[in-house]
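Handing you a structure now.
Yeah, one chain of the complex is gone here, protein chain that is, but the others are all in their spots.
All chains are identified by letter, namely A, B and C, in their written order; residue positions are counted from 1 within each chain.
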Amino acid sequence: MFEFQDRKPVPVAILGATGQVGQKFVELLSNHPWFHIVALTASERSIGKKYRDAAQWRMKTPLSEEIADMDVVTPNPNIDCCLAFSALDADVAGDIESDFAKAGKIVVSNARSHRYEPDVPLIVPEVNANHLDLLSRQSYKPGGIVTNPNCVVIPLSMALKPLQDAFGISAVDVTTFQAISGAGFVATTTMNIEDNIIPYIADEEEKIQKEFSKIMDLQCPISAQCHRVPVSDGHFLSVGVTLKEKPDLKEVISCWNGYSPEIQSLQLPMSPQKPLNYFEENDYPQPKLHRDLDKGMTVSIGRLRTCPNMDFKFCVLGHNIIRGAAGGAVLTAELMLRNGQIFW
Amino acid sequence: MFEFQDRKPVPVAILGATGQVGQKFVELLSNHPWFHIVALTASERSIGKKYRDAAQWRMKTPLSEEIADMDVVTPNPNIDCCLAFSALDADVAGDIESDFAKAGKIVVSNARSHRYEPDVPLIVPEVNANHLDLLSRQSYKPGGIVTNPNCVVIPLSMALKPLQDAFGISAVDVTTFQAISGAGFVATTTMNIEDNIIPYIADEEEKIQKEFSKIMDLQCPISAQCHRVPVSDGHFLSVGVTLKEKPDLKEVISCWNGYSPEIQSLQLPMSPQKPLNYFEENDYPQPKLHRDLDKGMTVSIGRLRTCPNMDFKFCVLGHNIIRGAAGGAVLTAELMLRNGQIFW
Amino acid sequence: MFEFQDRKPVPVAILGATGQVGQKFVELLSNHPWFHIVALTASERSIGKKYRDAAQWRMKTPLSEEIADMDVVTPNPNIDCCLAFSALDADVAGDIESDFAKAGKIVVSNARSHRYEPDVPLIVPEVNANHLDLLSRQSYKPGGIVTNPNCVVIPLSMALKPLQDAFGISAVDVTTFQAISGAGFVATTTMNIEDNIIPYIADEEEKIQKEFSKIMDLQCPISAQCHRVPVSDGHFLSVGVTLKEKPDLKEVISCWNGYSPEIQSLQLPMSPQKPLNYFEENDYPQPKLHRDLDKGMTVSIGRLRTCPNMDFKFCVLGHNIIRGAAGGAVLTAELMLRNGQIFW
Partner (left out) sequence: MFEFQDRKPVPVAILGATGQVGQKFVELLSNHPWFHIVALTASERSIGKKYRDAAQWRMKTPLSEEIADMDVVTPNPNIDCCLAFSALDADVAGDIESDFAKAGKIVVSNARSHRYEPDVPLIVPEVNANHLDLLSRQSYKPGGIVTNPNCVVIPLSMALKPLQDAFGISAVDVTTFQAISGAGFVATTTMNIEDNIIPYIADEEEKIQKEFSKIMDLQCPISAQCHRVPVSDGHFLSVGVTLKEKPDLKEVISCWNGYSPEIQSLQLPMSPQKPLNYFEENDYPQPKLHRDLDKGMTVSIGRLRTCPNMDFKFCVLGHNIIRGAAGGAVLTAELMLRNGQIFW
């Protein structure tokens, strides 16, 4: 990584910097070796305030004085940056992100607005980095838009990609136990989640089916049942899968343990040492214990068993705000920088 | 019910009266129109204490002075009662329950010790009341042992029985979200459940498969994935089912709405008005809102949808300590009294 | 109560009927013997919808078909009712409530807008029913505005009133553990309360000091420290008090046990049998066990001890949405009806 040491860090903007995912971007990028935050944007009522006053800071790392004193600005596409991370709400993300791309910026977005456009890559860096080639088809060059999938699809596709490569997948069933933080800081349903299960998350089941197919280039039945549970962070999935070939339990576990996608060789700052960690303990993974594994970037798997309905069933856990949102987006940007897809 | 009004209430003992299910038996039977508590048993260290001192009372209904002042006694089968409700731990329940049955008592047990014996009925009153005929094969007459199934199997079998009767079931898949109270008052795993999911409950998946088959007289694939979640009461199930016939969504809902097993006509004290309640709201049922429906005896169902893997998927909720334990056992005893299967 | 049986029920409107307290008013008044709901109002975006669609119903009692089908209307003071219960937000309550009073209606409000006006009674029915005389000073006659205090002040004043009457109070210290539901259905801080304590509730400490003085007609030091805790319902208070006279522990407990304010003799529908319940158990009261005591209207007290700083310390618990909001307001209205202060 010699080449980066001689250069100045890449100036980046964070769009929608005061919300849950926006604050996580600020936290992850505050001491990043390659990226330097130059602008923080938010909605109208925060403009002109210091970031410390506009954001109700809820990350565990104390806010640095330098960031705290930055002025929150409007999302003007002429901001002097090469790269913008977007944590915008879907209702405004579409236009703002397009404007930044038109102005020559690379936008790595956590919003769903552009996810389903055929020339917009929907990236899980360990799974489908090759989809970044779609950028060349976009009209925004040298700008471009790259998107981050839904926070359930990310760990699900990471756990299933090695099985798809080795055995072929013919059907998927996923029942989710989704953390409260997935609903953002302000959510009308939150008052009711204490001591409760909410068996519905708007549009989530459809998103999972649609995005999983796009990322995996896979047409097969996929059934999702989504639930909000009283857990602060970490989406937990109970998964069933039917495979084309019929491995035994050991072969499946070996497949996960041996999983080392190409990106691992680059040793990117945000990469975990192991993208997947299979636990042998019969009551692991658990959100409270394992969501933060390797900076919150490792996806944990456990309890592989045969199933009388699907071939196998098992559990998957991923940190929804880090691996499933801000951390995944930062890793994508790191990969793009190494690929020469970000210009500065 | 004229005949009961002229008679004295049935004297009953509660075996294992200080634990979670035992306390619920005390609460439900304290003002029962047909049953009268005459003895409370517990383990060695509680013997000789007043119930108020032996039990750390955790029910919402304040303990009556009369019950509070009762002495806790050893589980002597010569206790002067006709009927014993057992909330004993499985490690002692087997022998004590047999002894009571040999002494001529009817034992209605929540313990698993005798559940799998071929001549011991495993009863969900709305589902397989006819299995009570097995009593005639027992060697204990006039005593006898009747058992209550696992707290997941009860709502599951109630939700699936009408579908079995109407359309035939060929496969079942159930992912559970089980409440903390299911683990009893003292549980080594509880320290870890706050803000967490524990994806393992010892022996639970096997029990569900085994007991469901026995109750439903049904041999078909059934797959269970069990999880403990930070909810105080109410087991929530995400269910998939494949049927032999292929009804549409409306026919399935009608089948639930029209479900009125024979026991309903008896209007027993513990019976809910509707054993099943299907909710049309897209985010119902929820444990906090619906676990207590109709004294905690109604099983709630919601979110019926077609599934690309199984035929249908939907949610089921039942109160694990009431419908799934003490309340179910009391209802069974009420039915047996009406059937003339309890002698006093 | 003969006189009410011959008359038609009092027609009542619920202002702000879709929020947390509004829904509780609907639940409590749906089968009320004296009051009949004739109008449900809400904010602009709900107008014209059926109540079932405008409100996301979160009460445990299922919504009746009759109420579910009512149209939500604008808060027009000409609504044909004698009495309006207000669960309006403070930012709109002031004017709407004044308009209803000017139009001849009695308004019983849970909003803080009019609480501090000298001619507006701030009522805890068991504590200062005599303050209802202030109505005669209002300019709204025959209309009028009566207010309900803050949800901490209600149980606090109920626990301290008998001590004030018997021994005189010279200082009060209260540390609160406030339930999530006190923040309403939509609250920006809720995402953070799971596995957390929030040591600040805007304006709460000032409100407690101010309202306690008004209700108790008492000038003395009162210090409040307010905290939000991850409990669904039930405000728990750790209280210290210094008295003018110096009773012993038994005398204080006797004082609570013997507390029977005048309103008790009326046996109003919403009155609990005992307004205060002192628990002898050393770990009571507990929100989960005791918040619903006697319809949620009884205030629980426990753990009285001497204190080296104040004279005594003890715990108090009251249901914040029932006793501390909707239930308290309904009781006030029942009292006013019996007093002849509501005309219909």
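The rule we apply is simple: contacts are C-beta pairs under 8 Å (C-beta built on N, C-alpha and C of every residue); 3 or more make two chains touch, one makes a residue touch a chain.
Predicted model only: the values in this text are computed from it and were never measured.
Novice: Based on the whole complex, identify which of C:Leu63, C:Ala90, C:Ala103 or C:Ala171 touches the chain you can't see.
Specialist: Checking each option in C:Leu63, C:Ala90, C:Ala103 or C:Ala171, the one touching the absent chain turns out to be C:Ala171.
Novice: Per the definition of touch given earlier, which of C:Asn78, C:Ser139, C:Ser223 or C:Asn339 contacts the omitted chain?
Specialist: C:Ser223
Novice: If the hidden chain were put back, which of C:Pro121, C:Gly143 or C:Pro285 would touch it?
Specialist: C:Pro285
Novice: For the chain left out of this view, which of B:Ser46, B:Asn150 or B:Ser181 touches it?
Specialist: Looking across B:Ser46, B:Asn150 or B:Ser181, the contact with the absent chain belongs to B:Ser181.
Novice: Which positions on subunit B touch the chain that was left off?
Specialist: 20, 56, 58, 180-181, 183-188, 190-195, 230-232
Novice: Which positions on subunit C touch the chain that was left off?
Specialist: 171, 173, 175, 177, 189, 192, 194-200, 221-223, 225, 227, 229-232, 236, 238, 240, 282-289, 302-303, 307-310, 313, 315
Novice: Even though one chain is hidden, which residues of subunit A still touch it in the full complex?
Specialist: 58-60, 62, 194-195, 232, 288-290, 292-293
Heads up, the rule we're going with is that only the chains that are shown with their structure count from here on.
Novice: Measuring centre to centre, with centres taken as mean CA positions, what chain is farthest from subunit B?
Specialist: A
Novice: Which whole number of Å gives the spacing of the CA centres of subunit A and subunit C?
Specialist: Centres of subunit A and subunit C (C-alpha means) sit 45 Å apart.
Novice: I'd like the Å distance between the centres of subunit B and subunit C, where a centre is the mean of that chain's Cα atoms.
Specialist: For subunit B versus subunit C, the centre distance works out to 38 Å.
Novice: Specify, in ascending order, the residues of subunit C that touch 2 or more different other chains.
Specialist: Expected reply: 58, 194-195, 232.
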